[in-house]
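Removed: one protein chain of the complex. Kept in place: all other protein chains.
Per-chain numbering from 1; labels A, B and C assigned in written order.
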Amino acid sequence: MVPLSHYLLLSAALFMIGVVGVLVRRNAIVVFMSIEIMLNAVNISLIAFDKYLNQHDGQVFSFMVMCVAAAEVSVGLAIIISMFRNKPTVNLDEFNIMKW
Amino acid sequence: MELLTFYPLAGFSILLALGVVINKSPIGSALCLIGMMLGLAGIFAMQQAHFIAILQVVIYAGAIMVLFMFVIMLLNLKGTGAEWRSRERNTLLTVLTAFLALGVLYKIVDIILEIDLDSPAKVADTFGTAAVIGETLFTDFVLPFEVASILLLAAMVGAVVLAKTKLD
Amino acid sequence: MEPINAPESIDLISLAPVLVLSVFAMAVLVLDLFAGKNKALVVFVSITGLFLSGVSALAKYKLPVYSFNDSYVVDHLSVFFIFLFTLSSALAILLSIEYNRREGIRMGEYYSLILFCTIGMILLASSTDLIMIFLGIEIVSICLYVLAGIRRRDLKSNESALKYFLLGAFATGFLLYGMALVYGTTGSTNLMKIATAIHEGNVNSMPLLLLGVVLLVVGFGFKVSSAPFHMWTPDVYQGAPTPVTAFMAVGPKAAAFAALFRVFTQSLPELDSTWEMVLIVVAVLTMVVGNLGAIMQTNVKRLLAFSSVSHVGYILMAVIAKNSIATASLLFYMLAYAFMIFGVFGIIIMMGREGEENLEIENYAGLGYKHPLLALSMTAFLLSLGGLPPFAGFVAKFYIFSAALKEGLLALVVIAVLNSAISFYYYLKIIVFMYMKEPQQEIRVSLSPITLFVVTVSLIATIQLGIFPDPIIALAQN
Partner (left out) sequence: MLLNLTFLIPLFPLVGSIINGFFGLKLGEKKVGLIASAAVLLSFLTTILVFIGFLMLPEGEHAFKQTLFTWMVAGDFHVNFAFQIDNLSLVMMSFVTGVGFLIHVYSTGYMHGEYSFYRFFAYLNLFMFAMLLLVMGSNFLIMFIGWEGVGCCSYFLIGYYFEKKSACDAGTKAFVVNRVGDFAFLLAVMYIFSIFGTIEYSEVFHAAPEKLIFGGEVVTIITLLLFVGATGKSAQIPLYTWLPDAMEGPTPVSALIHAATMVTAGVFMVVRCNPLFNLAPDTMLVVAFVGAGTALFAATIGMTQFDIKRVLAYSTVSQIGYMFLACGVGAYTAAIFHMVTHAFFKACLFLGSGSVIHGLEGEQDMRKMGNIKGDQPITYMTFLISTLAIAGIPPLSGFFSKDEVLYHALTDGNIILWGMGISAALLTAFYMFRLVFMTFHGESRVDPSVHVHESPKVMTMPLVILAGLATVGGLLGIPLFHGWHLLHNWLEPVIHFDLASALHHSEHLLHEAGRHAPVWTHLLVEKEHNVWLEIFLMLFSSVVAITGIALAYIFYVKRPDLPDKLTEGQWGYDIVKNKYLVDELYDDTIVKPTVEGSKLLWKQCDARGIDGVVNGVARIIGWFSDRGKAFQSGFVRNYALFIVVGFIALLLIAI
């Protein structure tokens, strides 16, 4: 039997890896992938809690998270594509016309 | 027994997640991400969340990641150029951020380990099956389920507006 | 296999505003195919949809009504917010007409996205379930990401969309983690059940719950753009098309506040010792950062972005105070703020030129003699934003401050009042330019009748709410 805390630790670790990815990477697509890691990490927590509580709410929640992830991916990649047409790069550091 | 499957799966997922962050080329990152998601599907399956495990494979690995790969190839991002690599490298920042993240992680771990865990309730055999999830979805959570369709429709419209080639 | 019986709590009538809007949003999508280049029909249908949706919010007369397994509620708060959302979306659409013609945005999807976004806002304000709130936030955000980037050929618009999207998704991660932890520790996603679980001490792990609460503050803090999670606001507001900026500053923000208010006051009232302190820090920081940031700005949209950040700080005080006056003051502030913002942005749109030009403060030099009435309205809006009587902004601020004072938050009120004094510095800057500087260039204002109509309505409302706020307050107090 795997205790709940193990799942939660795995979830926290993956979440923080995702956060670090967002903070250090400059490739917009990789940053986006790091955000996906974060969402997946949360799913682990949800499902672990679900098992622990003997409920299905968490699984429904994670189902919705997947929907949202799919929606975000389609819009996010569309944004990256439309941006790429004007300026062929995905380096986030080149996108700071607006500052201060 | 379960622990024996859990640790390799968890380690595998963490390593691949790190791979996503560390990998220089976007394609490599994407491949690592797919691997990680498959690993997580295994972890879900361990918790008897079979339906979600399958969705994880179908939606994430099957749909979302394909979209990622597709866009990477469309934009032809090789990410191997020396210029790009030097841009990506910023050791000090990375180390600082990693320390920050480790600090937070430490705190969270601290909190998690404090939990006084009772042994979890024995779950029914039907737990996590498509039938049960489906019933929950269509009774207690019918509204979120329907609202999700609005979300997807809006996202679809949005993606089309932004990405279609012909501007009218 | 046994048939699944539909639960009794399904109540489509209470969902009427959402249903009406969904139908109209899709109708707009379809109509757009036949409408050709003239979007008048599309606009008309959108406005009708919003109007009908607002009316259908009154379908339930015995409030509150809980439905869908207690995850959706029609109460006075949500009805008021639905009015606010439909009104602000309608004003945003009216503002867009002239702008879209000038900037060549000829997509009918623009309008349906605004409608979809409004659906998200309504769901956000009426949901009492974390899953629903999450979905609502995502609908709103996704529509806004697209709307911010809808000027596809413009690099600023692209950048705005990209920044908003990446940071928004990042913040969503935090919000989601927070929700997961709250669910896990209390065993439910329903706000009322969470409150009951906390009340009965039925919580797995208090520290984990508190961690979840902090994560929720981060996530909501981003959505309402409070410091230090506000950094995206100026960039996104500046880069997004001007009507979208006005739209963003009112509706989605109010919706996020509605959800924030529900989550913190309905489900976590027993933990107020924790989040109250956190929110006080956030509120103070937000006011100070917003005001200091605005002082040095030269771009009007950016200046208003920072100013909106500082307003978030004031509104957070209502959440912190959480008494009966606070609820009313939150609603009133949102309404007053909506009119002020649409008024100001209407004038900004009229002053603007093709390609998002003419947005610097210097461009407003000499407006006072060229178009005295326009300048006078702008002055009224700015003074109202600063909180000068007898405009709506003053009454709104006074309400929130007295709500906070009633809870004994004297220090917070002092800081807030001091901040609103500082804020005059930059509002005055625009007024000084309008009245007291020589024009740098020829002033060319596109006085489109529809935009003028929006500005006039906003002006009347700003003054009306300042002098006779009572009916609205009575409404908000129920």
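Note that contacts are C-beta pairs under 8 Å (C-beta built on N, C-alpha and C of every residue); 3 or more make two chains touch, one makes a residue touch a chain.
Every value quoted in this text rests on a predicted model; they were computed, and no experiment measured them.
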| item | value |
| --- | --- |
| Visible chains in contact with the missing one | A, B, C |
| Contact partner of the left-out chain, one of B:11, B:103 or B:134 | B:103 |
| From C:114, C:215 or C:461, residue that would touch the chain that is not displayed | C:215 |
| Sole residue of C:110, C:183 or C:275 that reaches the chain not shown, by the stated touch rule | C:275 |
| Absent chain, residues of chain A that touch it | 19, 22-24, 26, 31, 92-93, 95-100 |
| Sites on chain B contacted by the missing partner chain, in the whole complex | 97, 100-101, 103-104, 107, 111 |
| Contact set of chain C toward the excluded chain (per top definition) | 162-163, 166-167, 170-171, 174, 207, 210-211, 213-215, 217-218, 221-222, 227-229, 231-232, 234-235, 274-275, 277-278, 281-282, 289, 292-293, 295-296, 323-325, 328-329, 368-369, 372-373, 376, 383, 388-390, 394-395, 398-399, 401-403, 405-406, 413-414, 417-418, 421-422, 424-425, 428, 432, 435-438, 467-470, 473-474, 477 |
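Just so it is clear, only the chains that are shown with their structure count from here on.
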| item | value |
| --- | --- |
| Distance from the mean Cα position of chain C to that of chain B, given in whole angstrom | 31 |
| Computed distance of Cα centres, chain B from chain A, in Å | 6 |
| Distance from the mean Cα position of chain C to that of chain A, given in whole angstrom | 25 |
| For chain C, residues contacting two or more additional chains | 131, 135, 138, 142, 145-146, 149, 152-153, 161 |
| For chain B, residues contacting two or more additional chains | 108, 112, 115, 140-141, 144, 148, 151, 154-155, 158-162 |
| Residue numbers on chain B that touch chain A, as the complex places them | 2-3, 6, 10, 13-14, 17-18, 20-21, 23, 26, 29-30, 33, 36-37, 40, 43-44, 46-49, 51-52, 55-56, 59-60, 63-64, 67-68, 71-72, 74-75, 77, 79, 84, 87-88, 90, 93-94, 97-98, 100-102, 104-105, 108-109, 112-113, 115, 117, 119-124, 127-128, 132-133, 136-137, 140-141, 144, 148, 151-152, 154-156, 158-163 |
| Residue numbers on chain C that touch chain B, as the complex places them | 1, 4-7, 10, 15, 22, 26, 29, 68-69, 71-72, 106-107, 109-110, 112-113, 116-117, 119-120, 123, 129, 131-132, 135-136, 138-139, 142-143, 145-146, 149-150, 152-153, 161, 204-205, 207-208, 211 |
| Complex contacts: residues of chain B adjacent to chain C | 108, 111-112, 114-116, 131, 135, 138-144, 147-148, 150-151, 153-155, 157-162, 167-168 |
